[in-house]
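Handing you this structure, nothing more for now.
Heads up, one of the protein chains got dropped from this complex, but the rest are sitting where they should.
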Amino acid sequence: MNVGRFMSRFVTRYPGWSRLAVVVLFFALWEILARFWIDKMFLSPPSRVYGEIGKVFATKGVPEALGVTFFELGVAFAFAVMIGLALGLAIGLNSFARRSFMPIVLLLYGIPQITILPLFILYFGIGAPSKIAFGVTHGVFPIVLTLVAGVQNLKPVLMTSARSMGASRWHILRYVLFPHMVPSLFAGMRLGMAGVLLGVLLAELYVSISGIGHFTSMFTQAFDPTRLLGLISILAAMAIALNEIVRRAEAHFSKWRA
Amino acid sequence: MRDPEIAVKIKNVAHYFGEAGDAKHMLALRETTIDFRRGGLLALIGPSGCGKTTLLNVIGGLLTPTQGSVDVCGKTVNGPMPREIAYVFQESALFPWNTIKENIHLGLLFQGVPKNQREDRARQSLETVGLGEFANHYPGQLSGGMRQRAALARALSLDTPVLLMDEPFGALDEQTRMVLGEDLSVLLSRTQKTIIFVTHSLGEAVFLADQVAVFSARPGRIKEVIAVDEPHPRRSGFVKAEKFTRLRNQLYDLLHDEIRKTVDQGSRPGAFL
Partner (left out) sequence: MTARGVVAARRQTRWRSGLAQIVFLLAVVILWWLAANRWGASPLLLPKPQLVFFELVDILRSGEFWPDLLLTLGEAAAAFAISATLGLATGFFVSVSPALVKVFEPLLAAVNAVPIILFLPLYILFFGLGAPSKIALGATIGFFPIALNTIAGFSSVDRLYVRSARSMGASPAKLVRHVLVPGALPIVLTGLRMGFTVTLLSIIGSETIASLAGLGHQIVNLAEAMEMPRMFAYIVFVIVIAATLNAIVTRFEKRAAARR
């Protein structure tokens, strides 16, 4: 009968299941393609990637490289948040600073940072510091920008009313500015996390003689798509998990907005 | 020479915005001298931009006047006086990230009330405005009228002798305004508070006020003060009384000339180009 209408009713009632169906369909298609059409030197079916994920971990050095990457992401994110928070508040709370420094922040933000990645390696070496630094420079800017925008849209009447009730400077900072900033801080952290992921992973992939980059180029040169996909999937899962943590935290602390 | 019957004493107050000599330098409030007696509600009414908010902010200590000074409860105002003066603003000034009860707690914290008294006072003031059940709601979860009642509860909990209200019901619909007005009148009958209340509504001014101060056109000053002389709490029947209509018409005549003047100046602030 009317298939379209049936589908749309199903989808409206069970959006989660429909999404799952699409995902399953995607993997099924991939499975079929990889099994029957595409050379197994280039692509592995998802069943195989999943089945042999243990082999990735068994590869000498991979668990360590994954651990180091996770550590780099954590440290870079912490630095990006601290620096971003300090800069964002310093620039956002002072209209003079905002007028003088915002254009510079925007200018720096517009630079394609990937062009200076070789410099980071030159300055900080091929170890964790260069990757952390590159993650920080990618993560800081979105945090600063959202914070500055967030400070500015505080309704003046909230300040005035706090003042009229006798709030001290500390009170205003603690009970007015801070809670007002929380949602934009979390929004900034979400964007900052995306930046940190990009920066750290770019640097990891760039350095091909150690860390993740070593193994991706090794698996590529060995035409081993199973292990390559396994490693990429683990990293993607890591990225999704980190994003999700920040997103949950944001939702939790912005409840009053509903 | 302190007179305990005078709640607010305004002495030669005038205010300019902007720096002298600057293009934006302008007179917002012409020199005003007036005393407001303790108890009852004083309505400020006048054309838009005539300086009502300015005067209110000067009284509240949120704005230092260019000239003159204000005494509230016998003390010279220089800065906010949280123990003497509480505020209800036109737009909701509740902190959106706190529940209604937390908002009241915060006000009490700012004012310096010891922690162990806050809970009782918060609950009591919420009961007074009929929001007891909504203590744990966020402002965003309440209707506009409930929000303004919550803001009133916060101001009441501060337990100040003077309450300043700047168009507190301005953003609400007519029916809600009426109900809140009646509630306010009941409140007035029970306390000795002095309330200064800015409004644009003639009806609201007559219904609520013991005295109505009419402002002249911009730059404003208080042109005339009209007494209403009707005991609180006022019932809705008052609206239909002959006295109500007479006072309302009197106010209308006083205001009409002033509003014409403002519009003819062609620079009414907030007008559409």
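For clarity, chains are labelled A and B in written order, and residue numbers in each chain start from 1.
Here is the rule we use: a contact is a pair of C-beta atoms (placed from the backbone, for glycine too) under 8 Å apart; a residue touches a chain by one contact, two chains touch by 3 or more.
Just so you know, these numbers come straight off a predicted model, no measurement behind them.
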Q: List the displayed chains that the omitted chain touches in the full complex.
A: A
Q.
Tell me which of A:90, A:114, A:157 or A:172 is the one touching the absent chain.
A. A:114
Q. In the complete complex, which positions of chain A touch the hidden chain?
A. 7-8, 11-12, 15, 18-19, 22-23, 42-43, 99-104, 107, 110-112, 114-119, 121-123, 194, 197-198, 201-202, 205-206, 208, 213, 216-217, 219-220, 223, 225, 228-229, 232, 235-236, 239-240, 243
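To be clear about the criterion, only the chains that are shown with their structure count from here on.
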Q | For chain A paired with chain B, centre-to-centre distance based on mean C-alpha positions, whole Å | A | 49
Q: Could you please specify the touching residues of chain B with respect to chain A in the complex?
A: 60-62, 80, 82-83, 85-87, 89, 91, 93, 95-98, 106-107, 109-112, 138, 140-141, 158
Q: Using the touch rule from the top, collect the residues of chain A that touch chain B in their complex.
A: 155, 157-158, 160-168, 171, 175-176, 179-180, 182, 255-258
